[in-house]
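Missing here is one protein chain; the remaining ones are kept as they sit in the complex.
This part shows chain A:
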Amino acid sequence: MAKTYDYLFKLLLIGDSGVGKTSILFRFSEDAFNISFISTIGIDFKIRTIDLDGKKVKLQIWDTAGQERFRTITTAYYRGSMGIMLVYDVTNEKSFENIKNWIRNIEENASADVEKMILGNKCDLDAKRQVSKERGEQLAVEYQIKFVETSAKDSLNVEYAFYTLARDIKAKMEKKQEASNPPARSGAHQIKPNDPMRKPTSWLSRCSLL
């Protein structure tokens, strides 16, 4: 079968319930917006292939239920993620405060070297804004994570966000591949089973050039 892409990246959208994860995904994958989306139960994903510096990159983007209660289920899908979008709602203070919890959640469940990005969504709703852009930026600096304010409704910065995250993953992967030439396949076996702080296997060891 003909190759339709050069890379496959698994991305994940996480954040509190109702911050607009599904809307961001819908905007990116279908370039559309629907004010009355249904809440996500369980997990789903969408695909979009983008062109990145001459390479076809297939993005498999996973959308999760936001409510804390469902985290035991949703975190099972963190495995193998190469990039994570942390989404909050600029009109909802709580969702912003929770970003810290989500980051901790990533640290516990995703690969250590997963690329991250913070999105402050619904920035079109300026009248209802509770979280300033500056605070978002400050948090991003604190965690050394890239940040952008988005609006799925007005299609603002959504493309930019996914392209940026994908580009960072690609750069990191290529760097890693150069460094370990010929490619080392031993990553999965170097982890000691007795290490209690063991992180899941690096996605890099699994990522294959197709």
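Heads up, the rule we're going with is that contacts are C-beta pairs under 8 Å (C-beta built on N, C-alpha and C of every residue); 3 or more make two chains touch, one makes a residue touch a chain; residues count from 1.
Here is the rule we go by: contacts and distances are computed from a predicted model.
> Consult the UniProt record of the chain that does not appear here and report its protein name from "Translation initiation factor eIF2B subunit beta", "TBC1 domain family member 15", "Mitochondrial import inner membrane translocase subunit tim9" or "26S proteasome complex subunit SEM1".
"TBC1 domain family member 15"
> Decide which residue listed in A:29, A:60 or A:180 touches the omitted chain of the complex.
The missing chain is touched by A:60.
> Tell me which of A:32, A:76 or A:171 is the one touching the absent chain.
Final answer for the missing-chain contact: A:76.
> Give me the chain A residues in contact with the hidden chain, please.
17-18, 36-39, 41-45, 60, 65-67, 69-70, 72-73, 76-77, 79, 92, 94, 185, 188-189, 191-196, 198, 201, 206
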